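The complex appears here without one of its protein chains, the remainder shown in place.
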Amino acid sequence: MVYIRFFTAVAWVLCLGHATVVSGQDSPKPVSNTYFIQNCTLISRPGVVQPGQHVLVRNGLITETGPNIKPPFDAQIIKADSMYVYAGFIDAASNTGIPKTENKDRPKAIIPGNPPNDVAGITPDVLASQLYKPADKSVSEMRNAGFTLSHTFPRGLMLPGQSAVYLLGDGVGDKLLLSDATAQHFQYETQRGVYPSTTIGVMAKFRDLYKNAQLAGNHEAMYKKAPTGLERPDYSRELQALYPAATGKQPIYVVAQKTKDVHRSMMLQKELGFQLVLMEVKQGWHYLNEIKQANFAVLLSLELPEEEKKEAKKDEGKESKSDAPVSSVEKDSFNLRKDLAVREYVQQAAAFEKAGIEFGFSFLNTKPGDARKAIGRMIKAGLSEKAALQALTTYPARLLGLASVAGTVEKGKMANLVLTDKPLFDEKAVIRMVFVDGKKYLPEMPVAKADKKSEEKSAIAGKWTYQMEAAGTVRRGTIDIQRKEGQYHIVVTDDAQKEKQEKARDISFKDGNLKFHVVTDLEQAGKVEFDLTFKDKRYEGTLSVASFGSFPVKGERQGDPE
Amino acid sequence: MAKISNRFILLLLLACSQISAQQVKKAVTGSFLLKNATIHTVTKGIVVGDLLMRDGRIADVGENLPNAADVTVVDCTGKHLYPGMIDGGSRLGLVEIDAVSVTNDFNEIGDFVPHMKALTAVNPNAVAIPVTRVNGVTTVFAKPDGGTFPGTGALIDLFGYSPEQMSCGAEFVVMRFPSTGRRGRWDRRTEEEQKKDAEKALQNINEIWEQARAYSRIDSAAAAEKSTYLTNQPQMDALLPVVRGKKSLFIEVNALQDIEKALEWVEKNKIKAVFMGVAEGWRAADKLAKAGIPVITGPVLNTPRRENDRYDAAYTNASKMSKAGVKVAIRTDNAENTRNLPFHAAFAAAYGLGKEEALKGVTLYPAEIFGVAADYGSIEKGKIANILVTSGDPFETKTRIEMLFIRGWNVPTESRQTLLYDEFLQRTPGIK
Partner (left out) sequence: MKTHVLIGVFLAATNVQAQNVLIKNGTVLTVTKGVMDKTDILITNGKIAGLEQNITVPAGYKVIDATGLHVMPGIIDAHSHIALDVVNEATNPVTAEVNVGDALDPMDVSIYRALAGGVTVSHAMHGSANAIGGQCETIKHRYGTVDPDKLRMDGAPRTIKFALGENPIRTHGEGSKIVPNTRMGVEQVFRESFRQAQVYMKDWDEYKKGIRKKAPDYSLRMETLADILKGNILIHCHSYRADEILMLMRVLKDFSVPKVCFQHVNEGFKVAPELKQFGASASVFADWWAYKFEVYYSTAYNAAILTRNGVTTSINSDSEELIRHLYHEAAKTQRYGDLTDEEALALITINPAKQLGIDNQVGSLEIGKDADIALFLGHPLSVYAIPQMTLVDGQVLFDIHTDPDDMRLDINPSDKYPAFYENDRQWHESSCMEGVSELLMGESYAKYMRFRYGTSHSH
């Protein structure tokens, strides 16, 4: 049994080429909208891990999950024996899909004390849904990192505008919109040189706008009822846009990175009474009690300070001139305090969990691809994996009012799924597949940069044969290694199926040791890893397929080195 | 209470009317015998006795000095005599009003202008000069500031009507060593950029130095052949005495890394150097002592330069350097408030330097550093008569400087600030 499964796995990688390949640019449309994810480890919601589960996806919905369901005839079967299936991640706040605009210089003629609202960064009327571009690189970046929904805000300064929630598919933007004018966005960022140009100016202006939005909205309502004898309401698109937030009907997401920003934001909330969501919080641990008592929503930043690289032992005792501006004793005590400071930042998420405060993450300043690394550091610092997964799924679902349709893998919810080859928070886990709205996406693997030190002319460049033995079967083919612009390009071709060429990924070559893998896109997605050691004109090594084990492979050079 | 204040005001009125009846007070010279004073000689301890001034110099110091006919005798019983204080670095006389740029004469255009002479621009009638000297500061090193080689500073006495009358005959080229520090909170350069800027500046200095040495060689060769090397190189001419080791180069340097770099540079180029500022000298005290480079430090009344430094880092700096064996003079690095020199010295004294070393730091040591110890820095026979007659310790805030002698001139202890006091303490007319 094992033998057959293994053979299948290897075989389709190398010979029985399928119509869809990763690198294929003209992907045909899927033959069916029904998928049967077979025999996976299902994490239906944070903390619930069940092996041997199947998930049936049909027409964008999760229609069934469980150990005993059968695949319908029209289902494309995804063999997920070694896979972990999670609910698609939800980005609780970001600028996903909003193209960056050039910073405009402020017009010279403007009186600094009274600029037009848009110059001052006051654009609460701007809607993210007017700006969202599904083809923007940030969308695929999010999706590749496992995110299936983004809560995205316009870019800007003090009041950049209102957010929208999008499914991170690649179709027409409007069709992917789940929720429009979801929240207002406020930050202490200013246009320098015009009012308000400072934090204190921004806060004063915010108070003014907030109260005037209330007054204007109330008057307008009164006017609508009985206009006769009433002064006409002044039209202001900004105040009109702020009315829902100023009457508590729309939350305001406030960027509050440092402890003083957190304090400031809570102070404004207390004064004015709006629905506060703290976002991009980096240093919020001083206010755990206050946040908990007021039940503020919190989105933590994933931008963590770097840990100081410990200096090599050999430098000790040597007086270094330029790097250490002070004596080693002073430097030590400084580093000690610094290390403690870094630790506090990394431990923030754990501190929130310990205090019983649920939270999500926001992505204004973090690349989604770096998220899991940062979360990994938080977990090492005491955050539970359950809380980490909540922050990526159930918490933002609830925050965005989507808990009934997203955030877990349950019957009836949107088919937003993430499939990984190892448990999510395992450092080596790779996201194999992402479902958005029932549509399957394969994340593009990053192309590893070759060791910079190795020369452009590599000793291993050229054509090589290969011969592998698996369970008594021998297969042969060629490996073509090229090096261009500091990077390796490797193509694997099986003799029995020469028209199918597999491109290698994650290539590294160091000290005669070449590693790469080939990814497949078939029913049983998986990665075939090569680990080869070169010596002169020959190499030997292993070939491994996830969970099946390793098998010997060897080969020799064809022709002359390039 | 009302009675007392009335009487007080009456007294004041009397005093004021006396003053207003007088003509402008002028300095007078001649021979003065200051009798029975407590004399703080700086070099020879504290003695009670007399001091005779003649021809602008200290003619004698001793007990019961004889009284000659032409001598004005001043009873100084209970009074203290100190040598006039010397500020080792100031812009006094080179600036009238900081923010009015046309009155700023310490910063010429150009990064390499060592030939710009401060003495030329010293305004003998600067309002701040009398304001300064009535606090006991009689001599300052007026220095240009700005670029890497901003010019040549001059040691001047704070009395006289022309730069020539004020000059102490000691002029030195000033250099600002490239700094790796931040220039202010608005300075957003990365650490790398700061370092790079400093390295580039140092490279520039090295090129200048190479040229200067070449110039010196050619100039010497020309002299040896008894011919004149006619050229237009005023900058290089200004550097000649430094290149030839005849004069010290006064180097402004503050951050630890820069001090270390400057020490290397000075050693490599075999330069006689004096370091100025030296804010982080306490972190390099032993190295400075080992190099034997004297230091003019200050302002003492200053904040720590780094966030994590102890609050009193600037107060204790002088003491820490001094204890390591560095010769430490004190400066204000100010212009209009050069008058606060005694207080800078006093804070250094309180925070470890001790009164004696602090007093030397504003008298004898700067005199030595500027090469004028034969004339300045202590109360000794033959030295120039820059003498303070005080009610006590001149560093102590409430002490008054009762009489002031500069080059033997009895200079009135009066300035525009005291005149405004006289005029406005009891303004006439008052409210009506």
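In this document, chain identifiers A and B correspond to the written order of the chains, with residue numbering beginning at 1 in each.
In this section, a contact is a pair of C-beta atoms (placed from the backbone, for glycine too) under 8 Å apart; a residue touches a chain by one contact, two chains touch by 3 or more.
Predicted model, so just to flag it, every value in this text is computed and none were measured.
S.K.: Taking the entire complex into account, which one of A:259, A:365, A:384 or A:544 touches the absent chain?
M.R.: Touches the omitted chain: A:259.
S.K.: Pick from B:164, B:191 or B:264: which residue touches the chain that isn't shown?
M.R.: The single option touching the absent chain is B:191.
S.K.: Pick from A:48, A:135 or A:230: which residue touches the chain that isn't shown?
M.R.: Touches the omitted chain: A:230.
S.K.: Need a quick check: the contact residues on chain B for the chain that isn't drawn.
M.R.: Residue positions of chain B that touch the missing chain: 96-101, 104, 106-107, 109, 111, 127-128, 135, 145-147, 179-185, 191, 254-256, 277, 279-280, 299, 301-312, 333-337, 339-340, 342-343, 346-347, 349-351, 395-400, 416-418, 420-421, 424-427, 430-431.
S.K.: If the hidden chain were put back, which residues of chain A would touch it?
M.R.: The list for chain A reads 111-114, 192-201, 203-204, 207-208, 211-212, 215, 218-219, 222, 229-231, 233, 259-260, 263-264, 267, 286, 305-306, 324-326, 331, 333-334, 336-338, 340-342, 345.
Criterion: only the chains that are shown with their structure count from here on.
S.K.: Taking each chain's centre as its mean C-alpha position, how far apart are chain A and chain B in Å?
M.R.: That gives a centre separation of 63 Å.
S.K.: Quick one: which bits of chain B touch chain A in the complex? Just the residue numbers, please.
M.R.: So the residues of chain B touching chain A come out as 195, 255-257, 260, 283, 308.
S.K.: Which residues of chain A touch chain B in the complex?
M.R.: For this pair, the touching residues of chain A are 321-322, 325-327, 334.
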